[in-house]
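For this view, one protein chain was removed and the others were kept in their places.
Up next is chain A:
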C-alpha cells in the first residue's frame, strides 16, 4: 500500500475550538485604472430605455375548498308588470301594451333602435365576419412544447368503506360518461358491509354518480356495449356475468346462472362484434374462457379451457387475467394469464385442442393488460410484473421491445388510439407513465404522479386526449394530455411501423442464432472432441496465469537493463553505485520504490534475476 499523503495532528489538538486572531488587512492585488482602455469605448448618446408606469400587481393562487354544486331549474313566472295589471288576464295586458305603444318616447326610441338594428342585420347578411380565412394554411405545428398532462377532475367513491376502482369503461358515443367498477381485489379480505355498487359518472358532475348499478356481488369488470350505449356488461367477483340496461334501472337485467359461470372472479369481459350486438365473452382465473349471448344467460354458448398442453384439463389450466379482442380480426383473440404467458387462440378452430394457436411467454407475473396496437394489430402490448413489453405475432420466443424493470409493479397499460407509438402504463406507486416510442425508447416521455395510492386501471378516451385512471381507494382521476401527445405527428405511422419491423427483424435474427446454438449444443452432447476441449480449458487457466506473470517480469527486467545501460553512459560514478545498490536489493523488500509499475506480488514460481 502506498502512502500518498500524511496528515499529522497533535492528539491534544483534537476537539480544540478554533482560535481566531486578528490580522492586518493585506493588500493582495491593486489594479489601477487605465485611462487608455477608455479609448476603446464610445459613449452612447441617446440612450433608449423602456420605462413602464403601471400599477404593480402580484399574482397569487389559491385553491378553494371543494364545494358541492347542484343543478336545479328555476320556474319563472312573468314579473315586472305594474301592480294594477294582472299578467294572466289577456285583456289587461293588451290594454297595457296599447298604452305603451301610444307613448311618444316609445315611438322615437323604436325608430332609433330600428335604424341601428337594421344596420347590423344587413351587416350580418352581407359578410360572415367569423369566416375562417386562410383555412388551407393550417400550420403544421412543430410544437416544441414539452409533453404534459393535467388533472381535470377527480371522482371519489361516495361510500365510506373505500373500494378499489378495478375497471373503467367510456361511454361509446360522445364519451361523456364513465362507468367504473368497484370491488375489493384482495382475496377474501373484503370488509364487512362493503357495498357492491358500481357507478356510472357523468363527467360534468363529479359530486354524485349519475347511475348506480346494484349487482349481487361486487363487479370486477364493466364494459359498455359499443353498439348499444344503454347496455352494460359486468363481470362479478363470484364468477357470474351480469348485464344491465340503463333504461330499465339499476338492478341487474340479466344474470348468468351460478352453476355455469366461472368459479373465480371474472377478470376480463369484452363485447364481440356481431350482427345482433349481444355477444360477449369472458375470462377468469379459473382457466376458462366462455362465450355468452346476453339474451340467454343461463348457460354459455361455448367454453374453452386455457390449457396449453392442449388436453383440455381444467387442472392444468392457466388462470386468465386479461382478454384481448380486436374487431378487425374477429376470429382471433388473446388471453393473458396469471403465469405470465399470453395465449393466442383461434375461435373458429374445429377441434377444441386446436383452439390454442400459440403461446408467448416472457413475463414473470400475471399479465394485467393486453392490447393490440390499434394501427398495427400484429404488434401487441402486454403489461405485467415490473415491465411492459411489446410483442410481434411473428416472434414467439420473446418480446420485440421491453421497458426496463421499474421500482413498482405495473398494473395496467393501453395504447393511445390516436398515435401508434404512444402508450400509457400505470404503476402501484400511483404514477402514470406515458411512453412515446418515437421520442424516447428507454424512458417514459412523461411520468406523472397521479395519487399516493396505487393505480389499478387505466382507460384512454377515443380521441386520445382524456385518460381516466382508477386507484386503490376508489378515486378515479381524469387527466388531459397535452396536444403533442394526442395528435398524430407527420410520418409517425411510418416511423412506428419501421420501429416495430426493425425490432421484429432483430428478434428473428436472434431467434435463428439461438436455434443454431442449441443445435450445436445438441451435437456436443453426443460426444466427440468437444469434451477434451472443455478439459483443456479448465487446466490451462492456472498455466495461463503463470505464463502471463513470467512475461510481465521479463518485460520489467528488460526495461531495467535498458535503463542501466543508459545511466552508465551518462552519469558519473556515485550515481552509478546508487543505481547499482538499488538494483541489488531483492524484490520482496518494499524499499524498491516503483514509479512505473506496481511492485510484484509475492509469487514463489517467478523471481527476477538481478545482478
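The definition used in the following text is that contacts are C-beta pairs under 8 Å (C-beta built on N, C-alpha and C of every residue); 3 or more make two chains touch, one makes a residue touch a chain; residues count from 1.
As a working rule, contacts and distances are computed from a predicted model.
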item	value
Omitted chain (choose from "Glyceronephosphate O-acyltransferase", "Proteasome subunit beta type-4", "Ribosomal protein L15" or "Dynein light chain roadblock") - UniProt protein name	"Dynein light chain roadblock"
Contact with the hidden chain (one of A:60, A:122, A:247 or A:404)	A:122
Residue numbers in chain A that touch the chain omitted from display	76, 78-82, 96-97, 100-101, 105-107, 109-114, 116-118, 120-122, 124-125, 128, 130-131
